[in-house]
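The structure under discussion is supplied below as structure tokens; questions concerning it will follow.
For this view, one protein chain was removed and the others were kept in their places.
For subunit A:
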């Protein structure tokens, strides 16, 4: 590994290198500005709601006001009578059509066989905000008036919003096949071996914690514009998607149409965080209605609609234990979790929680780990992957346990971590829960973080600052599994020598237009400005998977790199033919091929020759290559985040004084974009730690259904994030890269909570649950208010 521990100098060096582009320097590794930003920042980028179509109609949902009820009747007559209302649909209309009308569920991964989520309520509603009816009208205002005019009568059933309570004997049952509401129980690791390790260890410590339920709050709500061409029987859905090909397949299943008849276009997407990769009722209902009406139909979620029914995240209740010897050696980890998955399984959402345990041993050489997770239906919005998707849940448990162990044995938390880190020579390293880490060198990242936060000085300082606030420092070490599945990259040189890169991923803030162009410019030897990146259209991109799970640079980046190398190889053969030289002797720099005798031909001439001009005998025309890339193994990023806080014991107020993020994602394609990924992830992680919480009342009403009730971090509440890096390449892909998109959301929550618990240790506080609202911190110190 190598160390970049002076970020400012590194950045200056990056910029200096950027100025030498024209002299043939590599673009990969340079923090060049994102080419996407000019259009995004000046309002010229096109988002789904900007898209228009002739005769477009607008769809709005009647959403359930009940959390759990039988739908007795839906009266749409008054709505349909309104001037401008084109139709008001209920499940009966969907059922009478040729479309299944249900969002598929991956039931094979469950212990039961519940039905999927119907696009409109079928006899029963299972969460507040579930779509019950859809009104389509000439304009949005009339559609809303129509929604108001629909009368729904409900026969309420009891609600249950907590996954632990939902398993109780008195809890209402959501689905017949799961009488205890448990969708699936997942066991990871060896329970007997873990029992033995715990029995043999000097000490064991238990921590009970909650990983708070969150709501994806992308700036752009979900939206879709569906256009059906009856002549060609083709459906085009322009939509907010992280995964156009994935959504095409899901729409195909819900609508009962072949994939070849559906085109999904995702223009600029204003943030996703997972929920724009999932299949929800809105987009499917708009597509269904467009075919039914024979008119284009647009649906744009309201903010409150997005909050009520967009897939939520996290929602774990965990009892976890760590077995540790007096010398600080961790002997075993175990966790028992109830994870709420909401009122329906969305795709694989209901089985997703169980996999969180696979990262439970994190950076530590622990021989015995066991994790049991029950995924539990509750009368709440469906829960699915949200930025981090299992890794934040795992690392939060691990890092809380490690701090608890350090306190139990009286050892400094940094020292206890250091003693248990996996040795850099132990890779590839197989964990007790079945993960195989590709590469890692964990101690340098820990050291950089400790130095940057001035750990020893903070630890040595008095408990309280001059102003009386308590001082604390917290750490979170973490690993992040990145880059799974397959991805496609098509690199096409046009006859004029310019290049389009088509990738099956879809950038919704990640900057693929810049990073892929950097990678292809290096591999292909053509100028960066001649390379365009195209994503987000199933008709332009041959096939693909999408952008989620910190995967795009790993699988998409290597896919476009391989294709670029293939194109370069063919172009070199054409150039050699033109230069009458051996291809092995021909070099390419700055778009020009050169032979040893000094003769040269430009890339554009070669590209023209490839398209019907003079080329080697027998060589097929064209200059493009497609790679369907699948990484041979998951790449595991890692790092250490360190946080210094102050806590005002009188008010419960927490201030983050210093935030240091040390991340290792292997080779760094664009350090500026990587910094941005870390900044954004940390902001979200701090949001989870400090304020974000989707709260349901006991009656199942979402109490935080708008931004003035759901507390997102504000600019003023996000700390300055100092980013550092170490570089440990992945051996499993040619670029040596690993993903980093979720690192901040993984590391920030435990780092902040551990720092606050460190600050409050003199007050005897050893536990507080996220979000660390002022009241929760105050209660941890003082107990129940008003006494």
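Keep this in mind: a contact is a pair of C-beta atoms (placed from the backbone, for glycine too) under 8 Å apart; a residue touches a chain by one contact, two chains touch by 3 or more; residues count from 1.
To be clear about the criterion, contacts and distances are computed from a predicted model.
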- Note on the structure: From "Molybdopterin dehydrogenase", "Probable glycine cleavage system H protein", "Sulfur carrier protein" or "HesA/MoeB/ThiF family protein", the UniProt protein name for the chain not displayed is "Molybdopterin dehydrogenase"
- Item | Touch criterion as defined above, residue of A:106, A:261 or A:302 at the omitted chain | A:302
- Among A:98, A:466, A:632 or A:708, single out the residue that touches the unshown chain. A:708
- Message: So one chain is hidden, and I want to know which residue out of A:78, A:164 or A:695 touches that hidden chain in the complete assembly.
- Response: A:695
- Since one chain isn't shown, list which residues of subunit A touch it in the complete complex. 140-141, 143-145, 148, 302-304, 648, 650-653, 690-691, 693, 695, 703-704, 706-712, 714, 717, 773-775, 778-779, 782, 784-786
